[in-house]
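Attaching a single structure in structure tokens format; questions to follow.
For this view, one protein chain was removed and the others were kept in their places.
A, B and C are the chain letters, set down in written order, and residue numbers restart from 1 in every chain.
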Amino acid sequence: MARKQGSSAQSTRAGALGASRAEADGRGSAATDLTSERLLGMYRVMVTTRAVDERMWLLQRQGAIAFTIPCKGQEAAQIGAVAAFDPARDWFYPYYRDVGVVLSLGMTPKDVFLAGFGRLADPTSGGRQMPYHWSLPSAHIVTQSSPVATQIPHAAGTAMALQLRGEDGVVYCSFGEGSSSEGDFHEGVNFAAVRKAPVVFFCENNHYAISVPTDKQMAVHSVAERAPAYGIPGESVDGNDVVATYEAVKRAVDRARAGEGPTLIEARTYRIMAHSSGDDDRNYRSREEIAEWAKRDPLQRFREYLVGQGLLDEARDQALRAEVAEQVDAATDAAEQAPAPGLEEAMRYVFADPTNLGGVNGRGR
Amino acid sequence: MARKQGSSAQSTRAGALGASRAEADGRGSAATDLTSERLLGMYRVMVTTRAVDERMWLLQRQGAIAFTIPCKGQEAAQIGAVAAFDPARDWFYPYYRDVGVVLSLGMTPKDVFLAGFGRLADPTSGGRQMPYHWSLPSAHIVTQSSPVATQIPHAAGTAMALQLRGEDGVVYCSFGEGSSSEGDFHEGVNFAAVRKAPVVFFCENNHYAISVPTDKQMAVHSVAERAPAYGIPGESVDGNDVVATYEAVKRAVDRARAGEGPTLIEARTYRIMAHSSGDDDRNYRSREEIAEWAKRDPLQRFREYLVGQGLLDEARDQALRAEVAEQVDAATDAAEQAPAPGLEEAMRYVFADPTNLGGVNGRGR
Amino acid sequence: MAVNASAATATKPKSNLEAVREAMREEMARDPRVILMGEDVGVRGGVFQASAGLFDQFGGKRVIDTPLAESVIVGAAIGAAVAGLRPIAEIQFADFIAPAMDQIINEAARIRYRSYNGWSCPMVIRAPFGGGVHGGLYHSQSVEAIFAHVPGLKVVAPSTPADMKGLLKAAIRDDDPVIFFEHKAIYGGPREIIPEGDHVVPIGKAAVKRPGEHVTVIAYGMMLHRALQAAEQLAAEGVSVEVLDLRTLRPLDHDAILATARKTGRVCIVYEDNKALGVGAEVAAMIAEEALFDLDAPIVRVAGPEVPGMPYAAALEEWFMPSVEGIAEALRKLAAF
Partner (left out) sequence: MAVNASAATATKPKSNLEAVREAMREEMARDPRVILMGEDVGVRGGVFQASAGLFDQFGGKRVIDTPLAESVIVGAAIGAAVAGLRPIAEIQFADFIAPAMDQIINEAARIRYRSYNGWSCPMVIRAPFGGGVHGGLYHSQSVEAIFAHVPGLKVVAPSTPADMKGLLKAAIRDDDPVIFFEHKAIYGGPREIIPEGDHVVPIGKAAVKRPGEHVTVIAYGMMLHRALQAAEQLAAEGVSVEVLDLRTLRPLDHDAILATARKTGRVCIVYEDNKALGVGAEVAAMIAEEALFDLDAPIVRVAGPEVPGMPYAAALEEWFMPSVEGIAEALRKLAAF
């Protein structure tokens, strides 16, 4: 697999959304070029994301998995943003909360659960990393770590590699608003801007970094206000509106692909659940605030939009939800039953050449 | 000395400029509240700075000292900026090129030469650091290192300490435009902005970071354009105009002292000499460009300004220059003849408590 | 006085987490220069609850929720320290200390020396470290060896509640920068009664946590507890094991290490970090340099493997860390040597 990563991006990959670049068929909203087929595909991913999210929480609460990071509330931002990319040629640095992104790109609920259970078949890490540390070489989803913002310089470098090879790929790089305080944000965005590298920096501003609210994080209202500091466009968008997010990101992708350099987009949204299964959010925010945001649930809003557009009705929605629920049940079971990595796995893949890991006879222990 | 650093800033310090907060006496330029006495004091520092700078270069070329960093061309920015501060209560993080700043604050030419020769009496480090790594506890000049931009977080922290103790000091923190690419710039300015800490971030944009021109460093024209990203005011000023720089920085100091938080000021200027005695600038910039900037020599300009204001004439200028030249000669000799640190110095001051440095019997070797 | 508050509950066994919290609370009450800063340390009380209650008690000026940026957490603490405060900077997980490395090793560690005592940097950097919490590669790291290599730093890693409290108080009072590592998997237990009053434990001293005659095991952090369990096992087999808790990793307690090596002549060093250039390498080298002819057996190290991080999958996580059984086996072999 590692061999492949350098090949020009002509591999046969197809995300759950398909890779169609078709024009709008007129049935979408006036404000979007998304076809109804794509809109419905996005809706399916959103329903699936929600179901996977809730299942992971449940599994954690049952003690079946060690850890989960909920994305509830941020699905529209994620799915809208990634829909603007072309899985066949673009590259992806999704941050941990981006379940909606990776499911859009062809990861499956089972993949997410395999990581949760720490199974050998976990495509992100063979059970080595905590869940939500995405990686899928075949989809150009580049391996992620826990230290926040480190992916921002990586994304800049990947974009420069595409430039150098004359490819027309664009890089998706997401992060939370808190992570924009890290030095790596500044260094990565600045370098990308200087080189006019094809990246879209996508900030999911969910108003908290664990317990820290944005006003303790930065003295600006919007992370998009940081864009002019790098001489690049910035845009703030309603991250609970999937179509609006798509449109904003699409403009940025088009700019990048045209050689005009990076854009910084902030999607304003909210994390409905605690930061993670290890967090207790009761002492840092009010129940009222959460309830207020819950009213703007992006899934509900997308459903209403599709119904309004005549693309969805109650029956079709029920059927889709049942289908997804079944898929998620099956995926849970399959993942749980998959084998864990054995001890013989432990020392593999430190280096390409496994002959010397240091220590006695190079055995590394 | 270290004992003193925490005491509230009531120590008896007086910079070469004096600490007078007197109102303008009307003889200064219409645009400034600087008294003629202060203006002439600043001019004397500028003449001294130039003489020290040229002497250090000469000493290095003669092989008498190992290293020098010229500041020629940036003196107005430095001396104008620091003049806006109150040495009696303010704190200083001057970067290596800031000879004009430290001489304004009471360091002497001899101090600079002592560091150049690596003498025990070097007040910055007892001969341990390379020259230009400023430190003078009695003047609240905080010890500097070589890694650029690390002082920016320090300045934020010092400003927060002043806030916490209810003192009204303001922190001066300077750096080059290249250093504004470091993550520490972003993290430090951002945190200071969030806490409304009393700091003035002063960027001396001399158009190069060693060989790297600003357009490879950033995609904005001015470092001041980075201020809005932190929700703070930014201002770009002609750094070769000592009075204009003073006025801009004064506004920032006043804001900070009034509790309104940090400001980012860029002084546009130019480094006339090579980056350091180790640099050869011939392959990265044209002689014409240098000649163009040499015409805007800040020392020449300040002199003309003072003559125009009737504060200086040829005779007084000659006398002052002769005096300074003599002082610099004497300082050179005194510094050269001062003793180098002996080996018994080498292990001192690792810790306050010298009993255990590790190793055999805690001897650390 | 905070001492009263602690005296009231002094007879109850406390956890390491409570020890950390008590030390900070008492020192903040005692000395107005002490402040705490870090991610989520304020309203949230820290992600491990180490600072629970401190924000309410001391206010937002002294218990500061910082932006998510480790270099400025440490860097601003340095700036506050040189200006006369005594900051405690919390790094949420030791795994996330790397962005602050420049500030720690190039700044904090060198400030006194480089300024010829003109300035100093009295501050503590606290960081939960170590594995065993299903944290995978980035919530399980042992990073102490890097700092234990750096002159100008003191590095402390206590294993028991009394030491945890006493050493943290010593660290806060120290006039120089101290990196203070708390093993997160033993935050909750084993509990112990902490001596009443102003309990301060000096930095730089190891402690014999179990005296013995035949073999020495040297450890710190969670491994100290596994070493103690292994010693208990061997006692049942008639082997008397001395257990030395390093407690301070820089400067190492040269005398205590050599004393136990000379006493038993058989030394096993246990650490969770990967073996090559882990703290045990220096302990072994020190003994090989100064007590070689007192040894009756090779110096054995039981440590983590040379892989780039602790895996998440439960079996692999356990595989990574030295086990009680593995330690016992090494001690058995040493005793029989």
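The working rule: a residue touches a chain if its C-beta (ideal position, glycine included) is under 8 Å from a C-beta of that chain, and two chains touch if they have at least 3 such contacts.
Since this is a predicted model, take the numbers as computed values, not measurements.
Here is the thing to keep in mind: the chain we left out touches A, B, C in the whole complex. Among C:Val20, C:Val124, C:Ala206 or C:Val300, only C:Val300 touches the chain left out of the display. When you scan C:Ala145, C:Ala185 or C:Ala207 for touch with the missing chain, the hit is C:Ala145. The missing chain, though absent from the display, is touched by one residue of B:Gln62, B:Asn283, B:Gln337 or B:Thr355; that residue is B:Asn283.
Within the set C:Asp95, C:Asp163 or C:Glu182, the residue that contacts the chain not displayed is C:Asp95. Against the chain not shown here, subunit C presents residues 71, 95, 98-99, 101-102, 105-106, 109-110, 113-114, 137-138, 145-146, 148-152, 250-252, 274, 276-282, 284-285, 287-290, 292-293, 295, 297-301, 305-309. Mapped onto subunit B, contacts with the missing chain fall at residues 66-67, 118-120, 125, 127-130, 133, 145-148, 178-179, 181-184, 209-212, 216-218, 278-279, 283-284, 340-343, 345-347, 350, 357-359, 364-365.
Considering the complete assembly, subunit A touches the hidden chain via residues 1-2, 5-7, 91, 122-126, 128-129, 133, 135-137, 142-143, 145, 147, 150, 152-165, 183-184, 186-188, 190-191, 194, 348-353, 356-362, 364.
The rule we apply is simple: only the chains that are shown with their structure count from here on.
A simple rule picks the central chain: find each chain's mean C-alpha point, then take the one closest to the mean of all protein C-alpha atoms, which gives C. Centre-to-centre separation between subunit A and subunit C, using Cα means, comes to 36 Å. A separation of 40 Å divides the Cα centre of subunit B from that of subunit C. Each of the following residues of subunit B touches two or more other chains: 183-184, 186-187, 190-191, 194. In subunit C, the residues that reach two or more other chains under the touch definition are 66-67, 69, 71, 99.
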